Structures are given as C-alpha cells and as structure tokens.
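This report refers to the structure that appears directly beneath it.
For this depiction, one protein chain was excluded, whereas all remaining protein chains were kept in their positions.
Every chain is named by a letter (A and B) in the order it is written, and numbering of its residues begins at 1.
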Amino acid sequence: MAEISAVSGMAARQVRPDPTGQIVPPVLLVVLATATLLPIGALLVRAFLGKDGAFVGLDNFLRYGAEPGLVIAAWNSLSLSMIATVIAMALAFPFAYALVRTAMPGRGIFRLIALLPLLAPSLLPAFGMVYLFGNQGWLKGWLLGESLYGPVGIVIASVFYVFPHAVLILSAGLSAGDQRHYEAARALRAGPWRRFVTVTLPSCRYAAISAASIAFILIFTDFGIPSVVGGSTNVLATDIYKLVIGRFDFEMGAVVGVLLLLPAVVAYGIDWLARKSQRAMITGKSVPIRAERLPLRDLMLFLFATLVAVAILGIIGMAIFGSLVKFWPYNLSLGLQNYERLFTDADEFRALGNSLILAFGTALAGTGLVALSGWLIARKLGNGMVRNGLQGVAMMPVAVPGLVLGLGYVFFFNNPANPLHALQGSLALIILCTVAHFYTVPHLMVVNELLRLDREIDLAAQALRIGPAGTARRIHAPVLLPTLIDVAGYFFVNAMTTVSALIFLFTAQTRPASIAVINLVEGSRIGQASAFAVVIMALSMVAAAIQLTLRHLVIRAQGWRRQTA
Amino acid sequence: MAGLATAFSVVSEPVTSGAAAIAAPYLSLVGLTKRFGSAVVVRDVNLDVPRGELLCILGPSGCGKTTLLRLIAGFEAADSGSIRQAGSEISALPPEARDFGIVFQSYALFPNRSAARNIGFGLETLPLSRTERTARIRELLALVGLEGHADKYPSQLSGGQQQRVALARALALSPGLLLLDEPLSALDANVRASLRDELRQLQRRIGITSIMVTHDQQEALSIADRVVVMNAGRIEQIGTPAELYQRPANLFVARFLGEVNALPVTSISGNIVQAGGHAFRLGGSPVPGGSAGYLCFRPSAVRIGMEAAGGAAGTRGRVSSMAFLGDRLRLEIQPEIQNGGPFVAEIPFPRFGNPPGLGDHVTVSVEPDQLFLLDDHG
Partner (left out) sequence: MLKPILAATIAAFIPFVPLVAEAQQRTLTVYSSLDEDQAKALIKGFEAKHPQVKVNAILGSTAPIIARVIAEAASPQADIIMGNAVSALMAADARSLLLPYKPAHFDKVAPVMRDNRAEPVWVGIDAWASSLCFNTVEAAKKNIPAPKSWADLTNPVYKGHITMPSPLSSGTALLAVNGWLTIFGEKGGWEFMDKMHENVSKYGHSGSAPCRQAGSGETIIGISYATPGVKAINEGAPIQIILPSEGLGWEIEAAAIVKGARNLADAKAMADWISSREAAEISAKYLPITAYDDIQVLPKNYPADEKSKLLKMDFAKLASSREAVMAEWQKRYGVKVPPKN
C-alpha cells in the first residue's frame, strides 16, 4: 500500500461561508407566501368582514349557518368525498401495486393509461360519461335505473378525476421498500399473502394515507364535477360558486372557503402523524425492491388493470367520438367539422398558443420553486420556524378551491396599494397563480424523493468543506433530476387544463385554451368545445410523451442507478 | 493501594496518562454541555486527546456519545464549554471551517458518484490540477485497498468496500482529526473484524488523531489507545483498555466492559472481605473496614480445583450449569454456604484429565490481585 501524503495547498483553509441556509429560506417564504397565503388570506379574511369592510366577528358564519341547505351540502360533500375516496383507493392500490411490484405484462402502457385523466380538460370525461351513462348513454342500463345526474355521477367522475393522483403517490410509495424485509419474511415461511399483509401494507402505509388525503381534499374542494354531473345535489364547493358568482356575496363565499379548509387541516394532521411513524421504515441502506413473479397473481392483476384501463379509455374515447360526430345522439355520421374553427378562428388559435406559453412558463417557474422549497425542507436547511412556514405555505393550495385562489388573486394584486399591482392582467400573474394552484403535489414529490437520501450524506459533504449549495448541485440535483422532469410534466399538463382559478384573471391577450373551451360551452357550441378539449388533451399527451422519454433517457444516462455493473 | 483507591473514587475529572498530560493535547474539550430541550444529552464533559491517539467513546445507546462526536464535528452547537483543536478554539466554527474527516455508520456515500469521484469530492474545490487530483485519488484508493474499484458506483460495492471508500473520502483532505461514528456496525461479523484491524493499522501508519464512537466494547477494547466510557451524558471513566477492564471505576463500567461477578460486601476487616457468604482475601495492604459495595471479579479470574485445597481466596461449590465455548468452559457455580449467591467462571478447557461435570463439587479460588471492590454507583 502506498504511503499517505498531505495534499499541497490544503493547509491554507479558506472557507467561504455558505449563506444559502440563511438567505434562501426566508426569501422563498416571502415569494411563496405572496403566491399563496396572502392572496388566499385576502379573500378568506372577508369571512370576518362586513360588506363595508368593517370587522363583524362571526356574523357571516352565523348568516351562513342560517342558510337552508348548509347541513345537507356539508353532508353531501363529506359523504360523497369519502365514498369516492374509498373507491378510488380500492382501484388505485391494486393498480399501483401491479405497476411496481409485479411482473405483469404491459406495465408501461398501463401507467400511461392511468395518467390519461390528468391530461384531459375535465369537460372531456364529463362529456364522455354523459355519452356513456346519460339518458341517451349506450351503457345507461349499467347504472341500474339510477340517474347519472346526482350522487352517482359525482362519485364516478370524482373517482376518474383522482385516480391518476392516487396511482402516482401510491406507486411512488410502493416502489420505495426494502427487499430484505421480504427475504426475512420468506425465511420465516410467510406465504405471498402473509408477506403482502405483514410487509407490503405496513411499508406503504404512509403513501396510502397520503394518497387518500390528497384524493379526499381534491374531491372535497372540486367544483367542476358537481356542477356538470351533480344534478341538484348541492355540495359546499358549488355553494361557493352560487354565493360568489350568483349572489355576489363574497363575504359568505369566504365563509365557505374557510369551512372547506377544515377537513383539509384534519387530513394534514393524519398525514403528518403517518409521516412521523414512517421515518424508520426505509433507510439509506435499504435494498431496492425486486418484483416477484407469481403467475396467478400477475394474471389476476392483469385482468383487473385491463378492466380499469378499458373504463378510462372508454370514457375518454367516447368523448373523442362525440367530438367527431355530426350531432350526438341523432346524427352519428363522422366528420371533422368541429375541428375546423380551431384552425380558422384567430382567437381560438391564439388561445392554444397562450396555453402552451402558460404551460411552459408554469412548468419552468413551478419546477424551480418546488425544487427549492422541497430541497430546503427535505434537507432541513435554515431556521426551523421558517421551514415550518414554508411547509405550511406549500401544503395550503391543495385545500383551496381554484375559485377562491383566483378571486384572492384579484383582491390581493388588483389593488393600487400593492407594489405588485403592475402584474395585474399579465401572463406572469396567471403563471404565478397556476404555479400556486398546483404547488402541493409536486412539492411533496420533491420532498419525498429527497428524504430517501440519507441525511448523513449532507454532513459528509460538509465535512469535506462543501456547503449546501455545492452539495445541492453535485449530489441532490442529479438524484432529483428524474423527479424534476415529472414535476415539470405535472405542472405542464395541469396548466393546460386549469380553469377555475383563471376565470377572473385572463384577459383578451392571455385567454388560454381551457377558458376558450368554457366560452364555447357557454355559447352552446358543444361539438367545438369537445374538439378543442381533445386538441388540448393531444398536446398534453405530447408533453407527457416528452416527459417520459426525457425521464427514461436521464435514468439510462445515470449509470449509478443500476444495481450491478 | 493505588489501584483500589482509583477504583473507589468516582471519576469525574479526566484521568490522563502521564506522557499525554505533559505535551499539549491536540484536542481538548472543557466543560462541554449540550441540551435538547430539557434533556441534558452531554453533561460537563472534559477530555484531552493527544496527537496521534485513537480514542474510542464507548457507551450504551442514548448515552450521548454520538452527540459528543457531532459537537466535535460542529454538526451540533454546544450550549456551553469549549473545544480546542491544535491550539485554537473551534467551538464557534461551522463544520466546513473545521479540520476533520468523518465516517458514518451508513457510509453516506454519494450515490451518483463512483468510488473515485466520492473520494475526489472534497478535492474538487482545491486548486489542484487534474493530474494532481487523479494521483491523489489513486493514492487513497490504494491506501484502502480498492485499486480495481475506482469506477464502481456505491450500489455496485459491498458494505465493506463502501466503508473503505468512505474512509478514503474522509482522509482525502488530510484532516488533522478523523471522526468515526459507529463505522463498523453495519457490517457482517467477519468483515467487521478484518476492517477493524485494517482501520487500526492504517490509523497507526498515518498517525492521525482519531475518535471513534461505538457501542461494542470488544471493538473498543481491541482497537483503542484509550477508551472513554460514557453513560447518561457523563464520562464514567477514561483509561487504556487494560485499565478499564481490570480496574473499572464503578459497577457500570465493570459491567459494560464485560461479564463480571459482583458479590455484595457484608464486611471488611483488614484484607479479608466477606461477600456473598464467602470470605475473600485481597492482595496488597489492608483497607479500612466497614465499607459497603461489591466485591467483583471477572469470570476468567476464577480458578477451579477438583478437590479441597487451600486456595488464595477460596471456597467450595457445586457446578450447577455448564456450557462449552470451544477452548474454554463456562461454569455456573453454586456455593455450598447458605445464602451464597451463584457466580460464573470461565476456565480453559483442560488439556489433560477430565473437565468438571455437571453437579461436581469443586473448589473455587480467585487470585487476590484479580479482585476489586466497587461501590454500587452507576
């Protein structure tokens, strides 16, 4: 063995202090609070103010409490969200399990299909469902005489809506296990079922709770589904719409906004507890999971996944079919007449361009912000209070209906007293609002990915005199890169389809395609609206394909991810 | 009698060997205290480490040993006290401004970098040419015996190989101090033993002052120049492995370092001690009588005779259980006196003749200088 020598030039240790941990967290907190907390607060504070702006305590709450129908709306919201969450989880769990833990054939295709609902503007599946299960629907009999318009429709559409979210979170959780636990269980003669119950279920408990919480909150605060297929079934989210839009009663609308935050707070509490108990399950020394081959199980899951895939493709396929027929359901001859306007009308064409710019901008800005906030939280940089503040601000948007966020933006930014007033009417503000609207899930994706990296890695780097920023660039960024690609894709496709937060923000120059679809529906041009929605979905699919290709290339280029040389 | 006196005094001040006390210590901790909330995790620790020493901090989990190491590294800030390294006060410095290398139990290798680039991580910010850096990395790889593995990623290396990379990485900047946080705990038993020996040789060869935290007393005793035993945030004793083993300061240290028979003392007169129903004669000069405490001896200090014979300090007993340990026998002896407590003996497997059998009556004796008295502190 060679003798050790000292390295020249090392005695003079010139350590530049790395201020990252001191400067970045507070700055980011201010930026994120400006994008989420302050605008939301600007609206929600009205729950405690009178029409003249004076403080009235809980008067608005009492006023809302006296409204007939509140109890029923609250009950509908709670019960339907719960039922839909349970069904979505029951479908998403085996689906995600089949994707990451089995040798089932066609896993890549199934994953793509599972994400389809994320790519389609929500009107598309709504039309698809009407064409399938509506009063003229081809499969109307499947509802056993129940009408689509009402609880049944809300539940089916909600399940469809949150299914990809649940699959995403669950498959991430299921892929992060420790193979040694399975080997230990096998050594203890545990059969496949027992291994599933004693190892798999506990190891993904956190992901399951997390997925269920997100699914519940998304359904609970969604306005679009109950308004299209809800019939006369009132829920809290549609109450906001009626109060704010119908009666211009922003104060009582704010009350509902506050009420909608409550279950989300409970869900976070559960999520937080689950996260605390999860810590010990996976460590830096874990051995990655290898999918086991169990032919019978794989066959059953394949059949199950096929069924789910057929359902998703059926609903979306029906909507595409609807955009191609002359007049549903009385003239089913096919044609492209609905697509013509898109490419002949300058305004509609520009809307598509706006959507692409919005989506790119949101993906770029959102990914940057999420990478920073997730990194600061997962790697515990800076002051603990600031970090808690960041986490709170990052977790808030998912619990806020888009309508509340959009109105909050108007109240907050469209105020001459606000130094950022100049942003009003700009695409930058729409991008910021969209980033804020979809912030929570990507933030969690980054945090969870970075938490899998041993904390001591940062200490080792520090001992080698590399500060947080240097470690981020050399270690965290390469590890995080595939996740960041997914995050960018998530922001992109959501920005392509988002509506509710933007109806108060778009201008003639910045009107995105998703709003154009709504305008077409309002103008009773259903065929053209479906055609436009199909085009949006197609663009999102292109983006998703680019995302998956990039991810694949990055992972292939990162040789260190392979287990053996 | 010096040994006994030491044994009875509760060590709160660091006991340093004569040689080290003369030269200025390389690392010196004075009155170091760390609280987490209301819990005092490190309590008024004073410790001097001479240059070139390999010091082990030994203690049960939760005793504060890892926190002490993290205080030295700067990952935690002390609530009070000072840390001096190579003559200058460092307790206010951030970790990146201190001069140490560290190896973790989890290896903490950068997963996206090959062995060579893990080792070279700290070198990248230095004004070195590519050739200089490559040469340095090659030198370090050779040092830990991983010449052929330069381009492998952590996921392609075994646990032992990963820990060697971590060690080389920690040494890359030629730090003045090497900190090792349970570096061997995650390894298989045979890898652990061989890496332990290698670590020791390497430390000797490059002469780097090293502090290793471990909960494994065998590891500590076999590798360290000196061992610090910690309990509940406090240093219980500091000494060479032999000192600690043979002259533990209290029952906690005695028990933590290995199995010990501790018989409650009923009376002492001169150098005859009544304990556990037996009378033992201590070596050396008489001690003041009447002290409460325990009379202790290691199982290996026990001599077994097959028939009655006047031993140094002896009694008669019956073999109540026995276990075969390869080259040695482990016996549990039930004394014949009433109220006599059982104790454990480990004897070499006799080369000639028959070993004692279960139920056999034997005589038991302990060499007087293998006996020590401890109070029941700890």
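General observations
Assume contacts are C-beta pairs under 8 Å (C-beta built on N, C-alpha and C of every residue); 3 or more make two chains touch, one makes a residue touch a chain.
All values derive from a computational prediction rather than experimental measurement.
Note that the undisplayed chain, when the full complex is considered, contacts A. Checked against the hidden chain, the listed residues A:328, A:438, A:490 or A:532 yield one contact partner: A:328. Looking at A:155, A:185, A:199 or A:244, the residue that reaches the missing chain in the full complex is A:244. Of the listed positions A:22, A:79, A:135 or A:383, the one in contact with the omitted chain in the full complex is A:135.
Interface note for the absent chain: among A:72, A:197 or A:303, the touching residue is A:72. Although one chain is hidden here, its contacts on subunit A can still be listed: residues 20, 24, 67-69, 72, 130, 134-136, 145-147, 149, 227, 231-234, 238, 241-242, 244-248, 250, 326-331, 357, 360-361, 364-365, 368-369, 371-372, 375, 407, 410-411, 414-416, 421-428, 431-432, 469, 472-473, 476-477, 503-504, 506-509, 511, 519, 521-527.
The working rule: only the chains that are shown with their structure count from here on.
If you average the CA atoms of subunit A and of subunit B, the two centres end up 52 Å from each other.
If you check the complex, the residues on subunit A that touch subunit B are 1-10, 13, 15, 17-18, 283-285, 453-454, 456-457, 459-467, 470, 474-475, 478-479, 558-565. Taken together, the subunit B residues at the contact with subunit A in this complex read 73, 75, 94-97, 99-102, 104, 106-114, 121-128, 132, 136, 139-140, 142-143, 145, 152-156, 166, 169-174, 179, 186, 205-206.
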